[in-house]
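Missing here: one protein chain of the complex. Every other protein chain is in place.
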Amino acid sequence: MVEVTLWGALGQLAGGKSKVEVEAKDIRELFRKLAEQYPGIEPWIEKGIAVAIDGTIYRDTWSKELPKGAEIFLLPRLAGG
Amino acid sequence: MNFDPRFSGRKFASVGTRPIRPDGIDKVTGRARYGADFNMAGQLVGRILRSPHAHAKILKIDTSKAEKLAGVKAVITAADLPDLTDGDAAMYDVLDNCMARSKALYDGHAVAAVAAVDASTARQALKLIQVAYELLPHVTDVDEAMKHTAPLINDTIFTEGLEEKPVKPSNVTKRSQFGHGDVHQGFGHADFIVERSFKTEQTHQGYIEPHACVANVSSDGTADLWVCTQGHFVYRQHCAQLLGLEASKLRVTSSEIGGGFGGKTHVWAEPVALALSRKAGRPVKLVMTRDEVFRASGPTSATSIDVKIGARKDGTITAAEATLRYSSGPYAGTWAEIGAMTAFACYKLDNVKTVGYEVLVNRPKTAAYRAPSAPMAAFAVESAVDELAKELGMDPVEFRIKNAAQEGTRSSYGPVYGPIGIGPTLEAAKTHPHMKAPLGKNQGRGMACGFWFNFGGQTCTDLNIGMDGSVSLAVGTVDVGGSRASLSLVAAEELGIAYEQVKAVVADTSSLGYNDMTDGSRGTFSSSMATISAARNAIKILRDRAAQMWDIPVDDVVWENGHAIAKGEKYGNLAALSLKEIAAASGKTGGPIAGHSELVADGAGVSFATHICDIEVDPETGAARVIRYTVIQDAGKAVHPTYVEGQYQGGAAQGIGWALNEEYIYGKDGRLQNAGFLDYRIPVCSDLPMIDTQILEIPNPNHPYGVRGVGETSIVPPLAAIANAMSNAAGVRMTHIPMSPPRVLAAIEAEREGRA
Partner (left out) sequence: MAGVAVSTTINGDHVEYLCQPDETLLDVLRDRLGLTGAKEGCGTGDCGACSIILDNRLVCSCLVLGAEAEGRIVETVEGMAHGEKLHTLQQKFLEHAALQCGICTPGFLIAAKDLLAKNPDPSEEEIRFGLAGNLCRCTGYDKIVRAVQDAANVMKGA
């Protein structure tokens, strides 16, 4: 079980929660379970969500493991210059 | 992929040296081929007709006269670019921006295009196209556009991100919010509070090379596109989707690129050139004029920002809050969201809240510009931080050091930081000789900090070893400022060979797997990771081939300093085999030797900088001049330090231009009044001093060499650093960027009157 912190807009789609608990071993499973539990989040996942694991931002590595006790933070995907 | 990206702390032989770039001679002799330097047999000249109106319904476009003009081979409108976006709202906006469908949304919006045998015929043809417009009320100012009375740019937009869906449409496409703690409570604990409102005007990336491409569509559904771009693979995807082509049948070659800074991350003219070529059945070359570059290609947001920061007497910040409004042009964007995330990223805050509003205006579609959205937020925050330090009677550097984020700090945008460089850049600034240099009359010193995320992303690299032992490296990120040199250094480092033995090229979309856009300072970070991985894969094969040549088990072969070495006393007589010797025998040991790599380069470390600047202000005219400038930034590991310095200097210069001169000026009619380099004045050589740099190296734990992106952060601090210097030089707190002479003079005069 990992605790996942959602940013504002995403939290609204999860029934106003800023933190949710998800049983997931990697980013792929996290996204799948989030979409199951909170269908409103699915379009956001489609559009792209970044996942910060202990402060390091991952944008595309689905296979990235979520270590036990790690701080998991979801963020919007950004554009750069 | 079993590539281990973790930082290993190795000693370097090539990385960190400063050789001459491999594309250098072509670039100093005029042989390098940029977007407009390529031609195809039978090519036509493409030109785009643009709306002169800021906001207008397109009632009818009559192209019949233009079509009849001798020498005209194709005329297209939105009807020739049918909507194939299949519900993808972002792509629909791209399509509509390439060619207006029902409404012209800004001065410069494309409405039709022609391809003709020469430029003068094409220009003549544009004049023969008759467009019937119904003018609509327009709005170009970000604050005006938020008012309930503002003309609606898109009546299907209902603000996203509000607790309840609004009942009425508006120009605000989205609200976003970040932060933690309780700011209300935090301000309650503050002894001093600074609250200010700021505005920044829209600026352009200002690359010297206008957008240019040559498109050739064949009737069998294959196509070629030569184009200056920051991401030819992304251009391929977008163009294929908009034109209904199969991506693999569209071969996109990235030319040398004459500057991008985020501005060449979006398609504008390319789908139009392809549509013209398809209709005409001939290649079409389309080059934007400078006027078109300003009117129609990617400026950054104009902004309006409110900041409130409170601190205790001892200098601890107790709460920080900001509301940020960013213009995104006539299409939805996420620019304020980025501003809201970056605004307070330098600081350790218990109570912080930022709210962003994305605002539609009748201006060109906002595009990324070097650390997009961060400079404006930093301008507002760092100006307020300086004011607060003054009220507290604290040194501005000490105040920032006291409140700087560090490893373990919860960032203002959410996650907890790993090892970061804000503290070290501030400590370096504190002890820098620049800080103690004497100042003259009308001179003042300012400093400011900046933050940028840095990205990684999908990356594919091929490393091929020739039979003569030379190495060709094919990368898919674009070389915007010397990355072929840095990537050659990385390949040489990993293989243990000389830099000169490696030749790096940017491969086209048919020769290499997909690569994300070269944005977010990711070029050297991502492609060096893929290059290291490809080199390690090649080394596995080299060891295997050496084992065959010696007829020993591969496990007994190690790779050291560019040679295969048989490990163990029993092989005492075997002389090491060089890469060259193994390559020469490759035909007999299993064929070509190559290493490939496909990976997602994630884990780009965040980046921080501190800038110091001295300016001199003429109190009679309000004109300001930068007389000394120092950039201190964390690079993780500087692969080619000279080009890292170049990134620091270039970003600082762009920031100085933004701070003092550059702005889009719109008339009441909604037309851009300064669409040229004479009236949109970017810094010239005589405007600037030397720009000193100090590279800090705090290794990124998620890269084998510790590399972080370096390209963008340097544009973040200058706006505030100069505003803070202005406050010390002229005694005025400038809250509107650019600090052009009339604005500064007005502020100086108001201050004098206030005192009198």
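Lettered A and B in written order, each chain numbered from 1.
Operating definition for what follows: contacts are C-beta pairs under 8 Å (C-beta built on N, C-alpha and C of every residue); 3 or more make two chains touch, one makes a residue touch a chain.
These figures come from a predicted structure and were not determined experimentally.
Undergrad: Of the chains that are displayed, which are in contact with the missing one across the whole complex?
TA: By the stated touch criterion, the chain not on view contacts B.
Undergrad: Identify the residue among B:P52, B:G71, B:P169 or B:G259 that touches the chain left out of the display.
TA: B:G259
Undergrad: Among B:N2, B:T29 or B:T431, choose the residue that contacts the chain missing from this document, as touch is defined above.
TA: If we include the chain that is not displayed, B:T29 is the one touching it.
Undergrad: Please identify which residue in B:A41, B:A70, B:A575 or B:C685 touches the non-displayed chain.
TA: Once the missing chain is taken into account, the touching residue is B:C685.
Undergrad: Would you mind spotting which of B:S8, B:S120, B:S218 or B:N561 touches the chain that isn't drawn?
TA: Touches the omitted chain: B:S120.
Undergrad: Considering the whole complex, which of B:E209, B:E321, B:E337 or B:E697 touches the chain not shown?
TA: B:E209
Undergrad: Can you name the residues of chain B that touch the chain not displayed here?
TA: Those residues of chain B that touch the unshown chain are 18, 20-21, 23-25, 27-34, 36-37, 119-120, 205-210, 256-261, 287, 289-290, 480-482, 642-643, 645-647, 649-650, 652-654, 676-678, 682-688, 690-691.
The rule is simple: only the chains that are shown with their structure count from here on.
Undergrad: Considering only the defined contacts, which chain B positions touch chain A in the complex?
TA: Contact set of chain B toward chain A: 160-161, 163, 176-178, 205, 260-263, 265, 334, 337-338, 341, 368-372, 411, 413-418, 453-458, 517, 519-522, 600, 602-606, 701-702, 711-712.
Undergrad: Quick check: in the complex, which residue numbers of chain A touch chain B?
TA: These residues of chain A touch chain B: 5, 7-9, 12, 52, 54-61, 64, 71, 73, 75-76, 78-81.
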